[in-house]
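Every protein chain but one is kept in place in this view of the complex.
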Amino acid sequence: MTERVDLLIIGSGAAGTSAAFAARRADPGLSVLIIGKENRTEYSAPALPDYLSGELELDKVMVRTKEDYDREGIRLHLNDTVARIDPKKRVVKTESGKSFRYENLILATGSLPIQLRRMKGTDLPGNFVMKTVGDIDAMIAYGGKNAVVVGSGAIGLEGSMALKARGYKKVTMVEALDWLSPKSLDKAMSDELTANLNAFGIEVLAGEAVEGVIGETKVEGVVTSRRTIPCDIILWGIGMRPDVELAKTTGIELGELGAVRVDDRMRTNVPHIYACGDCIESVDKLSGKPAVHLFWEPAQRGGTVAGLNCAGLDKAWGGSVAVFLTHKGGLSIVGFGKTEAELDPLKGLVLEERKGKVYRRLHFEDGLLCGVQMINTLDDVDLLFDVITKNALERDRKCRLVKKPEHLDEMTITDVIYWLRKERRAVIL
Amino acid sequence: MTDFMQQRTLYIDTRRCMGCRACETVCKLENDLPAGPRFTMVTEVETGEGTEERLNFLPMPCQHCGDAPCVRACPTGALFKREDGIVLSEQERCIGCHECLWACPFGIPQFGSNGLMQKCTMCFNRIDEGGEPACAHNCPAEAILCDTVENVSRILRERYAKDANRMGGYADKLD
Partner (left out) sequence: MKLLTYDQTRCNYCGACQIVCSLSKKDRIDPGQARIRIQTAGDGIPLRAAVCQHCEEPVCVTACMRGIIEKDPETGVVRRHFEDCFRCAACHVMCPIGAAVLDEELKAFVTCDLCGGDPVCVKVCPTGALGYADVQESSEAIRTRYARMALGQPGVPVVPGTVLRHTPVTLTKAEESAQWKKISETIGAELGKKVSPAQLKKWSRRIREEETGKEDKV
């Protein structure tokens, strides 16, 4: 028996759930059903490191309880995956054999951790990723004394801090590239971050790739390009990739980066099918180029836009900005926009400043702010974020939205911030 | 950016304005506004005493400022200034944060039923079709001029030259 639903959402994470709530609120007459892989209501993936460290109990990780969905009239069908979508008949069939006929469908299948399946030893017990609550539960149950964390992105960074906070005696972060998170941080900032992590008791090895995992019946160590590190568990944080399997089998077009292509209204190329969240190809607001942004805010916002549009509104997506942000355990680090490595060498300028534990960098190109990195402070980041976003809009407009300061190279970062504050309120001379 | 003299401006000649509020009315009709918001608003002010007593009127649409404080203050970049000088807001980018209202010395931004910013657009769609804003078009006193700064300046000077004598001693009060 095929059940009819106005809005069917595949995925119960941030994007799918935001879409559901937005759609129902815009049109309370809409029947909305979410199909979720995990047997859980929406929870906060960014909160998982705190769940791992023991700082948060599970109930504090959950974003919505079953009551929240019931109150809103949103139906849940959990612990099941979609086997097939028939876009012509507009029917979805799940693995358990259920069928749903939809008016509109939102694909919010999210992302999956990249795993090096071909590397020997990565299938042994003791290998972990940090994607779901289940992953954390498994890690906690497994225990151990020594951990190796592979990767220095959000998962690597927060994962290693969480493991140390949890009580692992030795935590070693291994990063294959020359320094930590080079797509977001310049070397000087990475060095600062490394010093902070060292102070937490985390050993950081950069420029070292993991070449193999050793152990007979379980993980016993990691072999890098330079050494062997004995360990009980390995937390792999080498990145996520959009989950586009269902999109591919349905004939939904992918973008050049391999994620689901959507227009500014979150529509895919297939009629009545929208997509949002980690599975889509976004537009980087700052560069104007296609980008895969695996962050919470674009997922929530994209989901909201998709949901509202399925409810008959006409909202625009506008793309997203990649923000590298960690604020926990006494460490705060933020970075967005261009790194120094990405600056045009002829037009680029870097202003930097150190004060105790605080290290800040502002990057300019042709006098316009285009990159920010800060560690151990978050002051004025909101202003800088607005300015960078506005500067990027110059591309689409023929007018200047933010002026360029004169003698920028003689200014300190504080001078720049005061100058930018004054610019917001032009009438004060 | 176009030379300032070529920027469009919306000029109100307060010497001609008699407070009929035709501009307010046609503006509301043109923009389909419900009760509440007025994209141009006429304020009445009494000045003078005795024989000098008079009523003055100031219609206030948007000033479409050359260096618009609202454009500077808008954190999302929704507000921008067109090549021809008209200051507009992209509804899609507006989040209704009111920063433009606090920045505007004149208090022009208003927030409609959808909570997003709305204001005088200088009837840019009429202008783009070769017409003029509804208020300028309908003002019985021809008090509203919508043209480039250069042209408005010229028109005002011409008016002064032609009208000064006919309006009698009024010309003496022009400073």
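A and B label the chains in the order they appear, each numbered from 1.
Here is the rule we use: a residue touches a chain if its C-beta (ideal position, glycine included) is under 8 Å from a C-beta of that chain, and two chains touch if they have at least 3 such contacts.
Worth saying up front: this structure is predicted, and the values here are computed from it rather than measured.
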Touch with the omitted chain, as defined above, among A:Y102, A:W296 or A:F364: A:W296
Selected residue (touches chain absent from view) among B:L29, B:I95 or B:L156: B:I95
Absent-chain interface as seen on chain B, which is shown: 14, 36-38, 41, 43, 45-47, 56-58, 60, 73, 75-76, 94-99, 101-111, 114-116
Chain A residues that touch the omitted chain in the full complex: 18, 42, 44, 46-47, 50, 55-56, 60, 63-64, 296-297, 300-301, 304, 323, 325, 327-328, 332, 334, 378, 380-383, 385-386, 414, 418-419, 421-422, 424-425, 427-429
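The rule we apply is simple: only the chains that are shown with their structure count from here on.
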Chain centre separation in whole Å, for chain B relative to chain A (CA means): 46
Residues of chain B that touch chain A when the two form their complex: 1, 67-69, 71-77, 80-83, 92-93, 99, 103, 105
Partner chain B, residues of chain A touching it in the complex: 315-316, 318, 386, 389-390, 393, 397-402, 423-427
